[in-house]
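A single protein chain has been removed from this complex, and every other one stays in its place.
This part shows chain A:
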């Protein structure tokens, strides 16, 4: 996904003089060729994340389209007030592109994990949040984002699904349950393949989206209306329950049940290892999702 980001952003620098890339050392090596071509539009401010966001805000005020990039905790959490004020409050836009997702760099420990990033954007108005599940989705979503002038967060992961899906801003049904199905699984971004495998033996509809904000409320309502039960299992790769309030609003016109899977809010998982180890710890591996799905849909 990071390669797709770098090549798409580099091509955008060639094609559109509004585009600028603002870095804080991370991935600067990957943009070295672009920086040599456009030294005034590829800006590496060093390890200064507050400034990275502030510079992006200033460039946007002057009519440019900044792309801002580093590892998720340093892009979203460290300079969070700069995102709130230097972009949101100034009523300007930028395309923020993180890498590392919730715990791709698990061996780096808690300092390099950001399961709360999408929940943080929920505290700010006007942000579009994309969580692509495949490199081809990165390219498509980034191109669309670069052409606009709004505030976009693109959350890249080193993990994803075997195939890209043709989702454009809303939920798409990947596997349909019967008219008497037990309900609907909503899989976000990299969770799709695991959600499909985990619910293989269940009569449920599996819907997918790489775009969680704005959330496709109408789409969820429609998909749930076609299912046998108004029961929704959200499977998200970040903090559990991040989209629970969206599902609640989407289904406010009917009695329903919902359950959220994601990174646990209960305690800090103080372990290193691999992302797969953390999936197991949070019940986000295929076995964990399968157990939760059976518990939820079959009771």
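Here are a few things to note about the model shown:
By our rule, contacts are C-beta pairs under 8 Å (C-beta built on N, C-alpha and C of every residue); 3 or more make two chains touch, one makes a residue touch a chain; residues count from 1.
The rule we apply is simple: contacts and distances are computed from a predicted model.
Looking at the choices "4Fe-4S binding protein", "Carbohydrate ABC transporter membrane protein 2 (CUT1 family)", "Helix-turn-helix transcriptional regulator" or "Transketolase", the name in the UniProt record of the chain not drawn here is "Transketolase".
The hidden chain makes contact, of the residues A:6, A:20, A:76 or A:174, with A:20.
Checked against the full complex, the one of A:33, A:85, A:197 or A:276 touching the unshown chain is A:85. Considering A:11, A:28 or A:45, the position touching the chain not shown turns out to be A:45 (whole complex).
Panel shows chain A; residues 17, 20, 22, 40-41, 43, 45-46, 48, 50-51, 53-64, 66, 81-82, 85-86, 89-91 of it touch the chain omitted from the view.
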